[in-house]
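The complex appears here without one of its protein chains, the remainder shown in place.
Order of writing sets the labels: A and B. Residues in every chain begin at 1.
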Amino acid sequence: MIETPSLVDQYCHGVLRTELGLGTFEAHLARTEGPPAAGTTLFDTQTGFAVRRWCPPLLGLEPHCPPARYLARRRELGVLEAGRRLLRGSGITTYLVDTGLPGDLTGPAEMASAGDAEAHEIVRLELLAEQVADTSGTVEAFLANLAESIHGAAAHAVAFTSLAGVRHGLALAPEPPGPGEVRGAAGRWLAGRRVGGALADPVLLRHLLWSAVASGRPIQLHAGLGEPGLRIDRTDPVLLTDFVRATAGLGTDLVLLHGYPYHRHAAHLAGVFPHVYADLGAALARTGARAVAVLAELLELAPFGKLLFSSGAHGLPELHVIGARLFREALSRVLGGWVSEGAWSLEDAQRVAEMIAAGNARRVYGLT
Amino acid sequence: MIETPSLVDQYCHGVLRTELGLGTFEAHLARTEGPPAAGTTLFDTQTGFAVRRWCPPLLGLEPHCPPARYLARRRELGVLEAGRRLLRGSGITTYLVDTGLPGDLTGPAEMASAGDAEAHEIVRLELLAEQVADTSGTVEAFLANLAESIHGAAAHAVAFTSLAGVRHGLALAPEPPGPGEVRGAAGRWLAGRRVGGALADPVLLRHLLWSAVASGRPIQLHAGLGEPGLRIDRTDPVLLTDFVRATAGLGTDLVLLHGYPYHRHAAHLAGVFPHVYADLGAALARTGARAVAVLAELLELAPFGKLLFSSGAHGLPELHVIGARLFREALSRVLGGWVSEGAWSLEDAQRVAEMIAAGNARRVYGLT
Partner (left out) sequence: MIETPSLVDQYCHGVLRTELGLGTFEAHLARTEGPPAAGTTLFDTQTGFAVRRWCPPLLGLEPHCPPARYLARRRELGVLEAGRRLLRGSGITTYLVDTGLPGDLTGPAEMASAGDAEAHEIVRLELLAEQVADTSGTVEAFLANLAESIHGAAAHAVAFTSLAGVRHGLALAPEPPGPGEVRGAAGRWLAGRRVGGALADPVLLRHLLWSAVASGRPIQLHAGLGEPGLRIDRTDPVLLTDFVRATAGLGTDLVLLHGYPYHRHAAHLAGVFPHVYADLGAALARTGARAVAVLAELLELAPFGKLLFSSGAHGLPELHVIGARLFREALSRVLGGWVSEGAWSLEDAQRVAEMIAAGNARRVYGLT
């Protein structure tokens, strides 16, 4: 029996503070462009089935009970109490929270309190730039304020996260853009922008990445699964290879988030480059009963010191629960299977399990 | 025990009406460019082994008997009687038959009669255009007759199928071509064409697709595995993303055929877009003993209301048999496995099995 008493969720978001109806709840079970097709529901997905398996017992119901009954019980308890029970039942002991998504979401302090856990902040680079743009009158002020903002964030956040893959695709020029190039791109972006406008300019995305590299904080890069807005092949982590090579030896770690369905490519990069790590959370939460197979695929090429658990959860504490439960069960079954067939020793399996569950993240993010 | 009493084969072809020798039979077991290598045979493939497993008992022989013995028994019964026994033994209750392949193949009515099942026609867009071209004297006549033909086909066929992926690759410009562009392309194609000449012009392929979109009938797009003539990466369904987005909300469903080895990409698109469905038949029939693994991969991201069984069979009723048997066994093992480990409830598993086997297809194609 493989055990993981500590669990560092190295990439997640907060949970919604408002009571949820069935429709809003369902909408958080998948990332789609539009509602489910007529005659179908997003509960009939691996994520939906995983929620129905793991969450009802934490609220005193039978596993697999109907969605409507689960939602009724959730409202009966209230969003706060349900959230507390769910987060505390997840087994997560530390949350690293990306605070860059809109909506009425709990921050790291509330996650810590509700979940009886530790929590730290991850800063989303693009949001930082957008916020700085909202309050900077000139290109010079924007660039100076941005530098200061990144410097300030590096002092309190445990990591940066970059949406370059989602906003533009990962096929970015690998080298840092020159100062003139950055000024030009910033001028064009600021001139055409309304307050709150999103950053998708590739020169500025690269400028953000290289500013974060200079900070020394680990950078989490979205790859593979994630927002549905882009062609998924444009987020294949293999497209990052030259950027990865350009940042080797600079002392900043890169963490490839999600990865799936290109997770074997992420594992390959984690095997080839000392400063590259692969995340496995969201890929597990989205594939549910198949998490065991997806985890096993990641364990092919990735060195065991280079894999990091996360839930990738957003909005629903149920997603933190299934991320953690699916991970623990998958890890126990994959490693336990190798132990029972003699491929691994139990001692090694236990050691590797603790590395992936918490130890690797503690080392990368400097957690104590 | 998961059961699927109804089975809608949502994409197949008819069977050959002529007696077959060992060589012709073998040639239908795979899609190759040339004969098997010296010293090898196409019976030594997953498809060949699956045929030897499932089909001999339907003709009164032992499973896995040698190919020559099986073929002798087949000839002894005669092609008609053997076909009847095989199709009736497949468990398929409805055939959707693409009638667009050349050769002495049975049509939907004969499939229904031989298989004691229902059958409906799928119309191949490119063949329709080629037939119209054979009988139209001018560009104007061609385009008017084509429009009429598509309109007429939509009235009696349950779906259209497009070979754009095989003829050109799926990296087509996503928007409909303009009328002038279509006329120009039609003029060039008709001018250079002999009777029976195949359509591969990307503008005309897009024109066919958009004409079919306007008809409201579901469109089945070949992706991944299929005819061997093209680089397989050019049939990656991810290349369709922009076309898929351009057709969202228009009321026409898109079904991604085959998909393998890019089936996880097809499942992803089925998860993101309300009007996209993923087919799983041919991928199973071609991978035989591995069908259980391939089905499980499709069940990672695809919502359960978005997967459709098919056999993808062509020419040999044996291929309808193995498509259906492999599917049923794989489905039962994958879903049954999840039930026995507690990940799914038996009730949910049974419901999902019926959806994938028949219910989803009934809804998409408006079958009763």
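Keep this in mind: a residue touches a chain if its C-beta (ideal position, glycine included) is under 8 Å from a C-beta of that chain, and two chains touch if they have at least 3 such contacts.
Bear in mind the structure is a predicted one, so any value in this text is a computation, not a measurement.
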Practice task
Sort through B:42, B:139 or B:257 and give me the one touching the missing partner chain.
Solution key: B:42
Problem - Touch with the omitted chain, as defined above, among A:17, A:69 or A:245 - result: A:245
Completion exercise
Where A:74, A:206, A:306 or A:325 are the choices, the one touching the absent chain is A:306
Completion exercise
Touch rule applied to chain B and the missing chain gives residues 30-42, 44-46, 49-50, 53, 63-64, 225, 228, 231-233, 261, 286-290, 293-294
Problem - For chain A, residues in touch with the removed chain - result: 236, 238-239, 241-242, 245, 248-249, 253, 264-265, 268, 271-275, 296-297, 299-301, 303-306, 338, 341-345, 347-348, 352, 355, 363
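Here, only the chains that are shown with their structure count from here on.
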Completion exercise
Note: chain B sits from chain A at a C-alpha centroid distance in Å of 37
